[in-house]
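Yeah, one chain of the complex is gone here, protein chain that is, but the others are all in their spots.
Showing chain A:
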């Protein structure tokens, strides 16, 4: 029996699937069956079933083709082809190929605007100037970075196929238009070329590296099982709608610098402080939260894709896509649980890591170094959900209790009686000095 059949048989409603199947981990009891399973049906059921108060109705039309941004040379080249009328998909593949050739020939790339109105490096607390405008790119700039990123999308071999890449490019283009128009409180989708009348001037867009990777995983999961066929128009709409729904919560927090700093200050660090004051002191000892943001940037932007094995990431995304908790909050809780899982390693590193670099290095190489040899991700997801619940109901003492129990279970360390880590470090150093003196005496 397939996963789809099992779910249909066992859960008559989406609610039951979410409550029992995912959050009570019933789906994962037979880990082997979920391990290699593609999530196409599951994610479509979770996200696209009409069940939630949607901010906007889902996208239902045809995706816009990516406009061709040409140079004079390309225009001349195209003059000879005017009588050919390819299909829209053929056009987009051909445009993609031409664009890549153009990049190689011309090599002009301006990834970010040359001038910014306000230098955020000069800002201070309370003097925040919204950064979104500064991040915006013209259409050709955005498409150039998208092409570069897609050419380096290594999630699966299928992303070597130009036809697949052309579809991803089209999806990202449509997402950029939709997000831009929603940001401007416009109607759902409209050709940006029409927005400016006949001027033909492209509007500006906000694309950040990492968008492509999140889209890549959704596309991969929704692609046909043989992995070689491109998606039909209905499945393209499904991918776009799941992506929009996810990015609605991810982009404003994790891809906006000031919002990410706020998230660290008002959510992540505070949850960590409540979960384990000792670990909080270790991670924020020098009072410079930016040190943690260096690794948190990637952890949050691509939602663990580069930090954990794919099977683990899929379990996390199953939970995220239930939208039971705000994603920013849930991600904070989940990262806290991962830190708790390596509580002993972090404390050990901190003994010698006066400048925090070793901790940053470990967090940046979490996957390669297999920092947690065997993660029970289902258990961590559940614990993160519990912390979320307690956080919302302001049961801070209970957060600490369940986290103390978890640390004890994982590491054998009893953290219920707090010892100041600085004092602990001082004691350790004194102990080392005494040992040295004693050994010299011998």
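As a convention for this text, a residue touches a chain if its C-beta (ideal position, glycine included) is under 8 Å from a C-beta of that chain, and two chains touch if they have at least 3 such contacts; residues count from 1.
To be clear about the criterion, contacts and distances are computed from a predicted model.
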(request) Could you tell me which of "Nucleoporin Nup43", "Methyltransferase small domain-containing protein", "Dynactin subunit 6" or "GTP-binding protein YPT31/YPT8" is the UniProt name of the chain missing from the displayed complex? (result) "GTP-binding protein YPT31/YPT8"
(message) Using the touch definition from the top, which of A:248, A:361 or A:379 touches the missing chain?
(response) A:361
(message) One chain isn't shown here. Among A:169, A:301, A:319 or A:382, which residue touches it?
(response) A:301
(message) Need a quick check: the contact residues on chain A for the chain that isn't drawn.
(response) 104, 107-112, 114, 116, 119-121, 123, 134, 145, 148-149, 152-154, 208-210, 212-213, 257-258, 260-261, 288, 290-291, 293-295, 297-298, 301-302, 306, 352-355, 357, 360-361, 364, 426, 429-430, 433
